[in-house]
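With one protein chain withheld, the remaining protein chains of the complex are depicted in position.
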Amino acid sequence: MASRAVGLVEKIAAVMLGLVTLLIFVSAIGRYLFARPVPDAFDLSRLTLAVAVMWGFASVAYRGSHIKVDLLAHGLPPRVRKWLDIAAWLALLVFTGAMTWKIGGRLISQWPRGELTMDLRLPHWPFLAAILVGLIMALAMTVGRLWRILRHGEGLEAHESYDGQDEGAGHG
Amino acid sequence: QEVTLRLSHWLPPQHAVPQTGMTEWTQSITEASSGEIQFEIFPAQQLGAAPDHYDMTRDGIVDIGYVNPGYTAGRFPIYELTGLPFLSSTGPAAGKAIHEWYQGDYAEAEMGDVYFCLVNPHEPGRFHGNMPIRVPADVSGLNVRPAHSTMARFINSLGGSSVQVPAPEAREAIARGTADAVTIPYEAMKVFNLAEVTKFHNDMPLYLSSQVMLFNQGSYDRLSDSQKQIIDDHCTPEWSQRFSEGWAIYDEGVRQEMIDSPDHEVFMPSDDELALWREAAEATVVGALEAVDAAGYDSEVVFNGLKDALAANDSAY
């Protein structure tokens, strides 16, 4: 159940990433061939990508696939490791909680007026709201992971990875 | 009691503003307080991104923030009027005028959660391109890096496209053909090495971009009465003008260099051409005024107030 919810959230975010890539592609072609970039390609792509990242943040919190230092953990007996994992994900919970609280406040102060996009002058706040939804999901999923560590002893090894190469495949 | 205030800005430390106006202003405060008020200056976005400086100041991340309200389109619709085309042809006096106009009700309405201190416009920005821009029709079909959202709207209304790149990357954007022109003050020819790629300059003073210096309200409230008095004395329309003079002198120097340089063409539109430009700017003015109306103010009163203040300070276009 939880896994399927995470999968859905992740897919929606992944589609957003794909659309943003396409938007910049089209805008680059438009600019180069017709001297006509897509209006607001700049603001729309960065704001949409922000939403995708924050929704992805929720799924990564559930899967445990944040970049972390495994050096010590791998050398410890499973029982000790379990409690370290709980401590680590509690830290993530605190961090996410504080971010949700502060960004929620930012949304309230921006709504319904506030910053606009450069060309089309669309309001920023719907994006901010979607980011907040992502953070709230991240909170729920961090709790979900904590529950699974506590109840089922499932640690912080990345789940459902492809060929074991997705853990931190981007850094470096 | 002694107090150290954290002042944050986003310019490089060797830029004309931190070198002239900001130094003069902070030193004057320290002297007036016999050393009681000191400053810790954080340049170059060390404590936060340029567009975040208003929030950083309001939230107390810094005590004093040097803010460009134009970086956050739509957030300060009244203040955004100061970025409209053809309002003023000189920075320092316009700074004094804008200060007189904005302080009080407008500042209270839009920036009420901070202590409003100074206005610091640069010398008017102009078109600089890799091809001549003489009349409004020349902008049609061009990719232009605008200074702020008001300029973006102006360029769009002329049939050009706005290209968003950070100012330090404007040179590369033009060198590579991503952009054809920029709206920016002359100083950028030096500060961002734009002179290498933009050989054509339209000398008509197009628009202002007016930064503000703001205090966190709590940081101000914590000062003693005598210290508050010193700060109040340094947050006046007169100081807005004085603060801006160093920047203006630097900018005028670069302008003269461009005029003297055989590699550069500095074009001044005739009166007829100027009339075309001003007519072309009408749509942008209307759009900006509508935003002020939408925010619940009488835009005509607000805008006339700004124009009157500029006229009273001999700084109207």
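By letter and in written order, the chains are A and B; residue numbering begins at 1 in each of them.
By definition in this document, contacts are C-beta pairs under 8 Å (C-beta built on N, C-alpha and C of every residue); 3 or more make two chains touch, one makes a residue touch a chain.
By our rule, contacts and distances are computed from a predicted model.
Per UniProt, the protein behind the absent chain is "TRAP transporter large permease protein"; the candidates were "TonB-dependent receptor", "Peptide/nickel transport system substrate-binding protein", "TRAP transporter large permease protein" or "Elongation factor P".
The chain not shown here is touched by just one of A:Ala2, A:Val94 or A:Leu120, and that residue is A:Val94.
Only one residue in the set A:Ala14, A:Ala35, A:Val133 or A:Leu150 touches the chain that does not appear here, and it is A:Ala14.
Residues of chain A that touch the chain left out of the display are 10-11, 13-15, 17-18, 20-22, 24-25, 27-28, 31-32, 42, 45-47, 49-50, 52-54, 56-57, 59-60, 63, 65-73, 84-85, 87-88, 91-92, 94-95, 98-99, 101-103, 105-106, 128, 131, 156, 162-172. Contact between chain B and the absent chain runs through residues 6, 40, 42, 46-49, 51-52, 55-56, 59-61, 164-166, 168-169, 172-173, 175-178.
Basically, only the chains that are shown with their structure count from here on.
Contacts from chain A toward chain B in the complex involve residues 31, 35-37, 39, 42-43, 106, 113-119, 121, 123.
Residues of chain B that touch chain A in their complex: 55, 72-75, 141-143, 146, 149, 152-153, 156, 161-164, 178, 295.
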